[in-house]
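Working notes, beginning with the structure itself.
Every protein chain of the complex appears in place save one, which is left out.
Let's turn to chain A:
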Amino acid sequence: MRITLQGIEKRFGSVQAVGQTDLTITDQFVTILGQSGCGKTTLLKMLAGLTDPTAGELRFDDQVIFSSKDSVNIKPSKRGIGMVFQDFGLWPHMSVFDNIAFGLRDKRSKAERHEIVMDALQKVQLEDKAKRKPGELSGGQQQRVALARAIAVNPRLILFDEALSALDSILREQMREEILSIIQTIDSQAIFVTHDQTEAMAMSDCMIIMEAGKVIQNGPPEQVYHAPADNYVANLIGRANWTADRDLIRPEAIHLQPQAAGITHTGIVRKSLFEGDRYIIHAEVDGQLWKFYDSRPHEARSIVKLYVQEDTTYSLYKQEV
């Protein structure tokens, strides 16, 4: 499905939450990344229909979902979407089964509903919890129920609003993989809002990066990582080293052995930090703090020679010219 945003904009009174945005989304798994208050959740809620844009047009393929000009505004329940909330949003007075079946009422027969709900529960590995109330489940289980509720309605798009931030880090990593594999097995797209850059890079086919209500870059994670649109993006995604000419060098492009067609820098080691599979070395190079990797620690205040291949430096300024 092709999701098109044209001049979508949202104001709360005099505050502009999301500035005029034009965007086309076709990838299956898209993340919206940004710090809190950057407007990413507002953008997601506008896609869901929970918040009405102040202006603009929104289309799913050729179907107009929202248009301020033509006064079109399709209700959230008619948009063919599912949504997973940060705080789960499971209705506490209903059983897990009823929570998942709620979106199917009046649409399917009782027998069909039962089959669909049990199938969804099986996908999230919670078949035995159907009769429980949400309050009796752990956080991770509740999040799975919320996911099951979303896939049960057979949506063309599932929206995740900081869906994993309420979980601890081990569970989060596990859920990441589960969500990815479930989305791949069902015929649905996903848009995932997060402030966690590793989550965003690992999960998505396409990243949308927002700052202060504006989309500042969108593209595949590799492209965003190697060719960030500006300083902010470069520092947000991965580790960034800067040369005196304000060129960007990622840590893995810095070598301790001479490289063909490379530039040599000299640095003074500040400290070495153990990361498990490698050490990250902090060194001062031309007045800048650089970080690079090595398999062994370096003594503080020792002098290192660093080799950088020319084609692995990326200039933000040349790009702008």
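As a working rule, contacts are C-beta pairs under 8 Å (C-beta built on N, C-alpha and C of every residue); 3 or more make two chains touch, one makes a residue touch a chain; residues count from 1.
The definition used in the following text is that contacts and distances are computed from a predicted model.
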| item | value |
| --- | --- |
| Per UniProt, the name of the complex member that is left out, chosen from "NADH-quinone oxidoreductase subunit J", "Iron(III) transport system permease protein", "Response regulator transcription factor" or "Cytochrome d ubiquinol oxidase subunit I" | "Iron(III) transport system permease protein" |
| Residue of A:His93, A:Lys131, A:Arg246 or A:Lys305 in touch with the missing chain, whole complex considered | A:His93 |
| Contact residue for the chain not shown (choose from A:Asp52, A:Glu115, A:Glu177 or A:Glu252) | A:Asp52 |
| Of A:Asp62, A:Asp106, A:Asp128 or A:Asp277, the one touching the omitted chain in the full complex | A:Asp106 |
| Interface with the undisplayed chain - residues on chain A | 12, 45, 48-52, 75-77, 81-83, 85-93, 102-103, 105-107, 135, 149, 153 |
